[in-house]
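Beneath this line is the structure, given in structure tokens, with notes to follow.
Heads up, one of the protein chains got dropped from this complex, but the rest are sitting where they should.
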Amino acid sequence: MEYTKPMHEDAFRAGRALGLDHLKLGVWLFIGSEVMFFGGLIAAFLFYKVNNPTPESALLDVGLVGINTFVLLASSLTVVSALAAVGRGDVASMNLYLIATIVLGVAFLSGQAYEFVSLFRHGLTLSSSVFGSSFFTLTGFHGLHVLVGVAWALSTFFRGMRGNYTRDEHIGVEVFGLYWHFVDIVWIVLFTVIYLI
Amino acid sequence: MKSLVSRLRQPAPAWLRYFGWNTDHKVIGVQYLVTTFFFFLVGGALAMVVRTELLQPGVDVVNGTQYNRVMTNHGSLMIFLWVIPVLAGFGNYFVPLMIGARDMAFPRMNALSFWLIPPGGLLMIASFFAGAAEAGWTAYVPLSIRTPDGQTLWALGVIVLGTSSILGAVNFLTTIVTMRAPGMTLWRLPLFVWGIIATSLLVLSATPVLTAGLIMVALDRLVGTQFFAVAGGGDPVLWQNLFWFYSHPAVYIMILPGMGIISEVFPVFSRKPIFGYRMIALSSLAIAVLGLTVWAHHMFTSGMDPRLRIPYMVSSMVIAVPTGVKIFSWLATIWNGKLRFTTPMLFAMGFISQFLIGGLTGIFLAAIPVDLHVHDTYFVVAHLHFVLFGGSVSAIYAGLYYWYPKITGRMYDERLGQAHFWMNFIGMSLTYLPMFLAGLQGMPRRVADYDPNFLVPNQLASFGGFLLGISVLPFLYNAFVSLRSGKEAGGNPWRALTLEWQTSSPPPQHNFEQEPVITHGPYDYGEGHLAPHPAGAPAAGE
Partner (left out) sequence: MKERSILLVIFAALILTAGGYLAATQLHLMPFQASTRAVEVDRLFQLLLGITAVIFLLVEGALVYAALRFRRKPGDDTDAVPVHGNNALEILWTLIPAAIVVFVGIYSVQVLQDIERPQENTLVVEVIGRQFTWEFHYPEDNVTTSELHLPVGRPVLFQITAEDVIHSFWVPEFRAKRDATPGQMAELRITPSQPGRFPIRCAELCGPGHAGMISEVVVEDQAAYDAWLAAAKTGPSDPVEIFTQFGCAACHTLAAAGSNGQVGPPLDGLAATAANRVPGLSAEEYVRQSILEPGAHVVQPFANGLMPADFGQRLTDEQLDALIEFLLAN
């Protein structure tokens, strides 16, 4: 039988042979489950959007949110740059890029807060209709994820200041980057689903 | 002052580590097993209330509201606090041992997964003091929006428990991918590990969707969102879709690791390699993938589009194929073997014969015209207990007996074990077989009162149920007493080939004295990998 033959041993130190760090794999898996979480919320939103189209979606300000989307996209760019910087061993630039990321993240959240408040003024709230419920729940949970991302960026920044990351050892930054890009991509999907179609 | 400090410095007694934060996967595994067994007893006690109420028609012991609370929490505890987490407990203890790792990939997250369970359980039980959840374990809206506050605690409890399983699944998959010992190729993984892989994939894909749904229910109840408020345009069927998108895969989350345990037990006590190793491993993956596509078979009578029912019927029935592969492979494994009827072996054989009944009746349920008659009747209740009790719980018992020597270092008492098996087997058949008939004849489920026509099946079921209740006594007695008075087990009392047996019982802190190197498959009996008479030769079951 095939599986009784002795094999080359070290190649099967599995993950290590695959070049996977366990932290990175863990975060990837966790992100997978997050995709399904948002999948559930998006399905609910779409279901209601298709089944009872309300005029309320006209209240949404695509222009403002478009700018906000741009802000978030830019933050992904700064994260890429931060990672590139630490890859070169340039921790100082990495810290700068992280600061930029945090600023952009906070800007996005402020934009979202502004959007929410102006929608409240127009009478769209969590409890005003299924549209309101699914809209605020979906975007709210995304906002929460951005908030967590900002906190994570802060902690990465402080570690960077303390000199925890080097050219060869910066898995913490990589993992943070994975999460941040994920949150960003979710937003692209949400923007398309909620504001564009 | 100084004496206090030095007293604190002294190493705590060994048993104390089971009661606190500890990152050793073996300690966590035991914590899981013991805690969840406690919840099994509580859920079982609730079942005793159900069976007492149903001993005769009429509302006598509990009223309608109380009955619904008892029934709801019986189902919820059994699923969310017993079968799902106890299997994760086995995974915790044995996955690292079986793949030759020192611990799980994320030991602290592992401890966190466990420590989410007691609060989740407390939330659920505490709900009894706030007007417990009473909408069934399926918590269908809008009923579950209107019930008292306990329902909110219930929903939060389930979210917490779901988070625990998601973290566990991340941990299992990472461990299995990155921490295998040299030579432990994919095709040499023990089948229990394959079961955990398939289960973890299901947890990652399905549990978050339930979380999303539960958040909607909780928001509807707490802040007045309109997700399921019909007047505001909400749709109750959406909840059913979200719930079953998780809860159908959940039934495979509850059976695949159990089937893995069965695949461990048969080869050892048949002294034969498992038959069709790859097919069994692949069938777990096939069941997991198919399992994600069948959820609406719970909704054939509901408001879904009638045309959509047929694909769900077909995919449900197709699951019979990979499941059959497992059953036939197990039969082929024991065929021409040298069988030893130890307690785990008996439970494994009991598993086949009773899970089979549950699985075959699943085909009736999947056939839409029949389901439109038997949906929400005792036929479904019988099906679910045959697969969950006859299936999952039998497998859990098989695992508890099989690995008891490994975990404790002592042998359990074989005669008590066999008595337990027979009480369990007879009680099981007596309780649930009559329910099929009651359901077909027209008895709906979730009722505190029933038509006197159904008296006989209900009395049989109640007596069987009480026998099941009593049957845990020999088990508990055995488990406690054998801790001290059981025979020393030695490292490998069953002369098994999988890695967890190639170390002492219980294993040392880092599992193996030296990193093991794997050169053959996990079930290569009869290929000369074992010395015929190792130290600590078989003690029990002679």
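Descriptive notes on the structure:
We call the chains A and B, going by the order they appear; numbering starts again at 1 in every chain.
Everything that follows uses one rule, which is that a residue touches a chain if its C-beta (ideal position, glycine included) is under 8 Å from a C-beta of that chain, and two chains touch if they have at least 3 such contacts.
All figures in this text were calculated on a predicted structure; none of them were measured in a lab.
Although one chain is not drawn, the whole complex shows that of B:Val223, B:Leu372 or B:Leu473 it is B:Leu372 that touches it. The chain omitted from view is touched by exactly one of B:Leu143, B:Leu186, B:Leu455 or B:Val517, namely B:Leu143.
Of the listed positions B:Val70, B:Leu242 or B:Met349, the one in contact with the omitted chain in the full complex is B:Met349. When the full complex is taken into account, the listed residue touching the unshown chain is B:Val447, out of B:Ile176, B:Val447 or B:Ile518. When the full complex is taken into account, the listed residue touching the unshown chain is B:Asp524, out of B:Asp24, B:Asp103 or B:Asp524. For chain B, the list of residues touching the undisplayed chain reads 58-59, 63-65, 68, 134-136, 140, 142-143, 146, 230, 234-237, 270-273, 275-279, 301-303, 306, 309-310, 313-314, 317-318, 320-321, 324-325, 327-329, 331-332, 334-341, 349, 352-353, 356-357, 360-361, 363-364, 367-370, 372-373, 375-377, 436-437, 440-442, 444-451, 524-527, 530, 532-533, 537-538, 542.
Everything below uses one rule, namely that only the chains that are shown with their structure count from here on.
With centres taken as mean Cα positions, chain B sits 34 Å from chain A. Residues 105-106, 166, 169-171, 173-175, 177-185, 187-188, 203-213, 215-216, 219-220, 223-227, 229, 232-235, 238, 241-242, 245, 277, 517, 519-521, 524, 527 of chain B are the ones touching chain A in the complex.
On the side of chain A, the complex with chain B involves touching residues 1-4, 6-7, 9-10, 12-16, 18, 20-22, 25-26, 29-30, 32-34, 36-41, 43-44, 47-48, 51-52, 54, 126-130, 132-134, 137, 141.
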